[in-house]
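Scroll down for the structure; my scribbles are underneath it.
With one protein chain removed, the remaining protein chains of the complex are shown where they sit.
After this line comes subunit A, so read on.
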Amino acid sequence: MAAAGAGVGAGAGALASFVQDFVAGQQDARAAEVAAGVKDGSWTVLQLVEALGSCLENTDPRTRGRGIQLLSQVLLQCYSLLQEKEVLHLVLFYENRLQDHHLVIPSVLQGLRALSMCEVLAPGLAVSVLKAIFQEVHVQSLLQLDRHTVYSIITNFMGTREEELKSLGADFTFGFIQVMDGEKDPRNLLVAFQIVRDLIVKNYALGPFVEELFEVTSCYFPIDFTPPPNDPHGIQREDLILSLRAVLASTPQFAEFLLPLLIEKMDSDLQSAKLDSLQTLAACCAIYGQKELQEFLPSLWSSLRREVFQTASEKVEAECLAALHALSACLSRSVLSSDTEDLLDSFLSSVLQDCRHHLCEPDMKLVWPSAKLLQAAAGASLRTCHRITRSVVPLLLEQYTKHPQSSQRRTILEMLLGFLELQQKWGHVEEDESALLSLRAPVCSVVFSAMTDPSVQLQLVGIRVLTVLGSLQGFLSPPDLELVVDHLLRLILHEEDSQSSEAAMEAAGSLAPIYPQIFSGRMVPRLGEELQSEREEEGSRAPRSLQQRCLQALAAVSTRTSIVRETIPVLLQHLRRVQKGSEAGNAQDVVSVCQSLHRVALQCQQDAESCWYYHQTVVPCLLAMAVQAAMQESTHPLQGKALLEEEALAAMVPVISAASTHLSPELAAQSVSHVVPLFLDGEVSFLPQNSFPCSFQPFEGGERLEAQRRLVALLMAFVCSLPRNVVIPQQERLLRELLALSCSCNCPFTATTAAKCFAGLVNKHPAGQQLDEILQLAVNRMEPGLAEGPHRTQALTLLLWVTKALVLRYHPLSSRLTDKLLGLLGDAELGPVAADGFSLLMADSPDVLHKGCHADVRIMFRQRFFTDNVPKLVQGFHGAGPDVKANYLKGLSHVLNHLPKPVLVTELPTLLSLLLEALSCSDRVVQLSTLSCLQPLLLEAPQIMSLHVDTLVTKFLSLASSPTMAVRIAALRCAHALTSLPTTVLLPYKARVIRALAKPLDDKKRLVRKEAVAARGEWFLLGSPGR
């Protein structure tokens, strides 16, 4: 007992001295210690009040203020520990203090804020606190922070005591209006706007104060606020705009006051005010109904129309159209009572009345603004769409026939297209109601007339309209469809302009999945006939281009399994014919067929059935043809085989790859069990027409088998595209064979392909002992190969591809291989190739080692490669001899060129000096890649680049007279990009740059002159009025 008493006594003593220190000694830190004492139970709040006793009653307001400040600060930390009774007394005390001297008020408010957060606040106290504040405090004469405290108290109570506050009725609203009236600080406004929004959204009684509440907030509209430079609070103009808009557009009760204000501000000279008004209008339409809008519709429409007709700003136009869309949607939504007029109808009437006649003047400026307004209104709802298309579409059809010029017809048809696209948005055409259906005949005849017009531009629009019509379910009748197919066929095969025929193919491609029967039944056979017949009467008219178009069209329409089953045999049949042919340029024909086959493969990927049909039809067929050609080559080497040329094989790679990437694991396993034995053991039994004169042994040595070895490309296309979980039979043996081939083959194509195939497999090989062994084997083959001998280039190629495979999957061995590569940069013979190899490492490769063929690619591998190796490159550069320095710069610029720009910008300061040095390098590739690296940096990091403006100007100007056109162009683009640096930095150079740029204006190459004109024009505008 005694000990405890002594403890309490000691505690009381300490408390008293803390209080003394804080109040008289002005030691602010004591507050925290007092609060800590309350928290750990050394003393209670009551004891604190007792200890403060005399200062709270002191006659000097400063001392009283200091005392209350201490109490408030402690409460702010300890409010959750208070008992209900304590809170009651404290509240009464603080309320009473509100009448005290103005010096005391800030601390009193802090105390009340602490109490407003208490959960145990007795019912009725919240109301009494607010009443006291409303009554005693003139909020707007307080400092910003203290006003903020008042808002916080109100916010806290609104969060926890909603019911109580609502019992105050409209008095609460009125009290708050007085509190915020005249507020100027953006930080406080954000809170105040939030309170007003809550008042409205949570249905507090506004009573007779709706207009006052509107006035007290709308006086800030439109927001005119520019954050001060170095603003620590980070409040943007946009924050204020959005929070004020949330208030203004929160209730229809404001409509009668707000709409006139918006109409007035739309007329403002300030574009920001216009935009804000339009956006606010659109926001209001989400909650308004006919009643609110009725009175203002004519003025709103006339303002919107005026802006769209007159504005130069696309932004204003877009916002006007959005607002009109919202207005029409709002009117469409409103439920009509029987006795009211349908406002939508009269509104659309006035829109039509003001815009419709402009559509009849397809040459005049207002034709498009009018069409856009009508389309914005029509896009709002099914009703508006019907109403407007019913009126406009017949008019446009009539105008089309009235205007014979194709440029006018094009404008009219483009507008029609816009209206039809809106129809598309509302789904299928309803039989009974659609005005459009009754116009089927005239619409079709207009479209067909456009497609037969000599003007390509008109044809193009016609084709687009046709595509939209086709997508409107039930619009085109079967006889129409036959005509459609015939027109498309005519354009595809016989239209001279390639743009039109391409557009027609694209249209065929989008219509084919909707009408598969008519396309496979009518179009595919005709294309097949054309492919065949044209070879017989050769020489009459550019047969190759016609053939090309047939192939592309066949690919375009292959969008459904049923069509693919028709087109694939046609394509493969054609490929066989091409291969048998003997003319020169056959390889190009093979490539064309392969391109079409590739496109079909991509279109089949998503559908399992098509995918498997495609795979088991196309892959064996291609392999069989290639194997057969290779064997004939082995026996009769003089007969050139188109199919075996590098170009042709390279074109077959993506076909096989695309046919294999999306196979299900089971089917892939089935297929791999045929293909791998074909290459390892010459197992040809699964190929169609498999009676071959000799055996297929691509991995055997011997000069005569060179042709067979090239087919490793097809093996690569297949095995490197399989999903990672597919087990490859005899994989170790296959890897050893590939490794041997890649290091020893004299043919660069075959060696590179084998290296890529090896790399593709290694990348997907599961980690473990087997992988380590095979990699060790590879290293053992490579190292002596790189050191000396006839196959150094092959060894380097293998090194590059294996390094890439390992870098992509973050394999630990990758750093050793990369170091090897870095070492080779100093090699006189291999250095330049090694430097270009960095581009191979960083770029996406098109056929193997990319995500699409299931390779193991970590997303950040480029950044990681950059961090690991760039310091070494920089170090190597500084240590290198003058003849190989360029290799390091080239390697570096390849790495930088492939790095994501945001990463590059952050790494820039460390590398900039080296890049500037690279500009002086005489190697064209280094100059070019450095310039293309610097150009985006000038745009994105102007501040950092400003520091080097002197060097940059000098270098760019000197490179602008490089002997290489591409360098001159890049240097001038950089000189152009320099203008995005701060004007003050550039002005000292303006005269010099303008003088220097006069020379490239007379460059012998037009493309250089074009860049010079753009750059010089921009430099003239620098620091000049009107920029």
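Here is the rule we use: a residue touches a chain if its C-beta (ideal position, glycine included) is under 8 Å from a C-beta of that chain, and two chains touch if they have at least 3 such contacts; residues count from 1.
The rule is simple: contacts and distances are computed from a predicted model.
Chemist: Please identify the absent chain by the protein name in its UniProt record; candidates are "Metaxin-2", "Cytosolic iron-sulfur assembly component 2B", "Nuclear transcription factor Y subunit B-7" or "20S proteasome subunit beta 3".
Modeler: "Cytosolic iron-sulfur assembly component 2B"
Chemist: Of the residues listed, A:Gln99, A:Ser167, A:Ser695 or A:Ser1024, which one is in contact with the missing chain?
Modeler: Here the residue in touch with the unshown chain is A:Ser1024.
Chemist: Can you work out which residue in A:Lys580, A:His878 or A:Lys1004 touches the chain that's missing from view?
Modeler: The one listed residue touching the chain not shown is A:Lys1004.
Chemist: For the chain left off this view, which of A:Thr311, A:Ser562 or A:Thr954 is in contact with it?
Modeler: Checking each option in A:Thr311, A:Ser562 or A:Thr954, the one touching the absent chain turns out to be A:Thr311.
Chemist: Taking the full complex into account, find the residue in A:Leu98, A:Leu395 or A:Val1013 that is in contact with the omitted chain.
Modeler: A:Val1013
Chemist: In the complete complex, the non-displayed chain touches which residues of subunit A?
Modeler: So the residues of subunit A touching the unseen chain are 269, 309-313, 358, 361, 363-366, 407, 964-965, 998, 1001-1002, 1004-1007, 1009-1010, 1013, 1016-1018, 1020-1021, 1024-1027.
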